[in-house]
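Apart from one protein chain that is not included, each protein chain of the complex appears where it belongs.
Per-chain residue numbering starts at 1, and chain names A, B and C are given in the order in which the chains are listed.
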Amino acid sequence: MRSAILIFPGSNCDRDMMVAVERITGRRPALVWHKESQLDPVDIVIIPGGFSFGDYLRCGALAARAPAMEAVVDHASRGGAVLGVCNGFQILLETGLLPGTLVRNSGLKFVCRETRLAVQETIETPLLSNLATGTELVIPVAHNEGNYFADVALLDSLEQGGQVALRYVQNDPARAANPNGSARDIAGILSANGRVMGMMPHPERAMGNGHASEDGREFLTSVLEGVAR
Amino acid sequence: MSNASEMRFSDAEQMGLSFEEWQLILTRLGRTPNLCELGIFSAMWSEHCSYKSSKKWLKTLPTEGAQVIQGPGENAGVVDIGDGLAAVFKIESHNHPSFIEPYQGAATGVGGILRDVFTMGARPIALLNALRFGDIAHEKTPHLLSGVVAGIGGYGNCIGIPTVGGEVNFHSSYNGNILVNAMAVGLAHSDRIFYSAATGAGNPVIYVGAKTGRDGIHGATMASAEFSDETESKRPTVQVGDPFTGKLLMEACLELMAADAVLSIQDMGAAGLTSSSVEMASKGGLGMEIDLDLVPVREEAMSAYEIMLSESQERMLMVIKPEQAETARAIFEKWDLDFMPIGKVTDTQRLVLLKDAQIACDIPLAPLVDDAPEYDRPYRPEELQPVLSTAQLEKDIPLDEVLKKMLSSADLSSRRWVYEQYDSDVMADTISGPGGNAAMVRIHNTDKGLAVCTDCTPRYVEADPFEGGKQAVCEAYRNISATGAKPLAVTNNLNFGNPEKQDIMAQIVGAVTGMGKACKALDTPVVSGNVSLYNETDGMAIQPCPVIGMIGIIDDWRTTIGAGLQQAGQALYVVGQSDKTNDGWLGCSVYAREIARREGGAPPSVDLEAEAKNGQLVREAIAKGIASSVQDISDGGLLIAMAEMVMAGQCGAKITPPDSGSLHGWAFGEDQARYILAVRDAGEFAALCAGHQIEAVRIGETISKTELTVGDLPPISKEVMVAWHTSPIPALMG
Amino acid sequence: MQVKINISLKTGVLDPQGRAVESALSGLGFTDASDVRIGKQIMLDIDAEDSARAEQRAARMCESLLANTVIEDYSIEVIDPS
Partner (left out) sequence: MQVKINISLKTGVLDPQGRAVESALSGLGFTDASDVRIGKQIMLDIDAEDSARAEQRAARMCESLLANTVIEDYSIEVIDPS
């Protein structure tokens, strides 16, 4: 299993993701600096969370124009797998590898809390291979702009096309399931070919071993085993 | 004032210097200073940089111990945590800037304290804060609270250091003077700590980081002046934080330090280039020469005075090994940061500044540092407050109604609205974040955990500065102990009013003395700190707030436990309470303020020996796996602590009040040195207590229903308590 | 040449910030405000011979970075065609 993690100035979950992937696969991912324009062949590229370029202008906008992202677009166009988490999701949207956009949380505040996700019925994808539809996972979020927005036509087509991968569902009965106002409770989506996924929750922060939940490990294991096949 | 014209006393006075200080400058220089020189003196001699009112008393604090690698006097304190690692930490205030511009003031406070920590070669691993706002109903409070919290999150979340703990309280004395104290904790190799003393005459002095602008000029003197409505309207140029550049600067500095290129390094905090250059040169017993035309600036026509006193953020000054200059430059270029040799170390013991090919400043360093005025300010303690009896305070109100009022009071209600705006999980080593006792972060890749917290109870300090100073240390000690970690050392932030007033000075003296005594008794030396005085508006002083930031260490983070009750059928004990204290100490308590509507009265006294003994017992009960949850008893007393254990837990509790005495005193009294424990095995626990010669009182047991039952009173469900507890702040903030 | 670029959300695109500001305004008693939308204004200097050329360059910058044309519109104004 060969993986690569992109690093932009301002990325801050790169180490966390590296530790998580290495723990699962036993192999350290390649770390790719944003100025590099070439990618060695890998089974998956992971774009980690953080505040690439300070979130300035629009989240992910400046990172999406970095040389390394051209290489990622190439990799994806050859059918390569890509996972973007949090800021990584925002970058994938800015690059156009995924449709729609993420806007400010409806509460207009940064939100860091546990959420419960339900795996949706999707098109064929290696990224959710081990996870049955309906599987529920407790994984935390931490973001300012995680409110997924698309027009009704796009939302309908995502749903009909099986591109909605994860939705927020009730966790704490005393609180709303959806932490950010995201359209139709969407927490993660897939590209039309099922090989690019973006999600707001941070699986690398739910690895057991001192974390409140171990479900992120289950999730990442599914992703990594799926793309290694 | 123009740079060329000769300065007069009136100019010095405008900068906050006294006539004696002005005279001293004339004598030391043997001539009249120019504007730039006078600005440098006034900044270095300001309260903020020189600690002139507090130094005498700070010297009385215990600063030594086997665990201490570096005590006060550097950018941050350094404590040995074993395995070749050290914890580097400090707390710092940003009170005045945060009142003027809450978001940026708080954000730059976080940025500044982070620089203090990574300047020493440590990678920051945790952030905390201690906040005080005015009355929750005051018109400015929501605006200030939301701005400060967003600013703290804005910086910490972006730079990627988890904010894991802190405290927020409200009191009308902070209506015009909020407190924003930020603490950072970092991790370094104990043999690779970096210091600020310049070395080697001839070595290059390098400026790195962001460019210099006209931000916050004379912030250090502003922080040392009393507030009036006039200063608010003057609105000095506010510093703007740039956490993105801060992150790049942090990564670049840590990379450069790993490359073995740095000889000495100092961040540019208060008084910017002035204090950094003066401190580096004077600590090294050397001099420095800087060409101000080489300083990267982002505004045109900046004068020597402005460049020296700018408080632009995200900047550092370093002395590097000359042969490593190119390596260093390459690292900073990689991170897109300015890297500029601006001068050199000299052996003249003078600070010489060039501007436009002329000498803009040439002053001996000794007077700037050694002659910085040190005052022995007179003080007159206020008379001690009377002890209020339970009978004087107890109100005839049903217990559940009191519990409701207390849980939903400004000071005891849940802070979830606040801490959910902080990324408390980034770095993926947070074992327990905000919302419990002390927070715990794992030492990356090891079994060890670092417990951290901030604490102070201003109403106690106001009523009795000495006991209140002791209590702040003890409360932190209890919070650390309740996680199972061993308390190691403290940093402190002394927030007080105007020290020129004798009653305020007496508060400082009392609190520092009490704090010192407690730190000594508990073997938690003071390794760093900060002082913020003149927290007054139009003559109204704040409630004194000497905040303690404490760290502790646990050998195996897996053994730590939380406050939440885990399993039904376990015995609940109170440690530190004999049957005799069942009457409870209500004076100066939250109960007294919220229910009896009476502030003041003597606070509970603090028994340092009991604190040490009880803390030791609790840590052992955790280490041996006897206790399954622990909560220390602080604000609001036993019943509040018990309610918190139910709200955070998986099961409920049924407890029984004593047969006699005051029910409210028992439930809400704030006697010190106490903890509630849920234990797996009552027999083992009894044996442990007997071994320590400590009496623990069994008050009840855990039950499977998630509710709290007190004696024969109707049970109160967890859901109801959580609703009381979590709604007040969101309701206020809309 | 100083150029001003206004970037606004396309109609139909959710503007949570605009909404929240509107409700905050009404909470402060400004019930006469409605339809609040928040956009960006970018001021910059473009080194160009004439204003037509500056405008052209600005448009290029918008297309390739400054605006997210999926959800945003932009307009350009050359302020100081000196």
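Assume a contact is a pair of C-beta atoms (placed from the backbone, for glycine too) under 8 Å apart; a residue touches a chain by one contact, two chains touch by 3 or more.
Everything quoted here is computed from the prediction, not taken from an experiment.
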item: Option from B:Thr245, B:Gln266 or B:Asn614 whose C-beta touches the chain left out; value: B:Thr245
item: Sole residue of B:Ile100, B:Ala259, B:Val369 or B:Ala648 that reaches the chain not shown, by the stated touch rule; value: B:Ile100
item: Contacts of chain B with the absent chain, listed as residue ranges; value: 100-101, 103-104, 210, 213-215, 235, 237-240, 242, 244-245, 298-299, 312-313, 336
item: Absent-chain interface as seen on chain A, which is shown; value: 53-54, 56-57, 62, 65
item: Residue ranges of chain C at the interface with the undisplayed chain; value: 6-8, 18, 21-22, 24-25, 28, 30, 32-48, 57, 60-61, 64-66
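We take it that only the chains that are shown with their structure count from here on.
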item: Chain A and chain C, separation of their C-alpha mean positions in angstrom; value: 29
item: Inter-chain centre distance, chain A versus chain B - centres from mean C-alpha coordinates, in Å; value: 36
item: Multi-partner residues of chain B (each touching 2 or more other chains); value: none
